[in-house]
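Missing here: one protein chain of the complex. Every other protein chain is in place.
Up next, chain A:
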């Protein structure tokens, strides 16, 4: 599996992401600078977290129009796999490679704490490391994670099994209106979604930050083992 991690000015989670892939595959992903105009030869492109271009205008808006994103779009259109975490998810929605948008957290506060996620996505390498309905812990760190989309879009995502992850309690209960569970106020507690072909996935929390015991747990590891099993 050949993985590339895109680095924009202001990206700050690229090394965490690289380490997570190193842990499962023993291989070091390639770093891709945002001005690069191709991503040829890769199996997976990852857009990591951070504050690309200072989050000016809207989170992810500038990055979505950078040269490399044209290449990432072409890559995805040809069936390439793309994972966006946190700022990467924001970039994918701004680039309209995933539906919806991420608004300011409902409570207005930057959230830096653990959350629990329920695995709901179907037929995707990004969820195949878990069983459907599994619950896992993931750190989150974002100010704009309040997922929103038109009701018919939300219905479609749910109907097609394209809600990859939902915020829930440690016991797996989803509570949309509870600010201790659905902390950023996301529509239908959605934490991550899949594209129509299920090869593009975006999520707000950071599974890459719980992939080794020294980090406090390995709850996020199945994201990476699932990807690696699928892509070799």
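Just so we're on the same page, a contact is a pair of C-beta atoms (placed from the backbone, for glycine too) under 8 Å apart; a residue touches a chain by one contact, two chains touch by 3 or more; residues count from 1.
Heads up, the rule we're going with is that contacts and distances are computed from a predicted model.
This complex has a chain not shown, and the name its UniProt record holds, of "Phosphoribosylformylglycinamidine synthase subunit PurS", "Putative ABC transporter ATP-binding protein Rv1281c", "Sulfate transport system permease protein CysT" or "Septum site-determining protein MinD", is "Phosphoribosylformylglycinamidine synthase subunit PurS". Residue A:146 is the one among A:3, A:52, A:146 or A:211 that touches the chain not shown.
Across A:1, A:103 or A:231, the single residue that touches the chain missing here is A:103.
Screening A:14, A:55, A:94 or A:219 for touch with the missing chain picks out A:94.
In the full complex, chain A contacts the hidden chain through residues 57-58, 61, 65, 93-94, 99-101, 103-108, 146, 148-150, 185.
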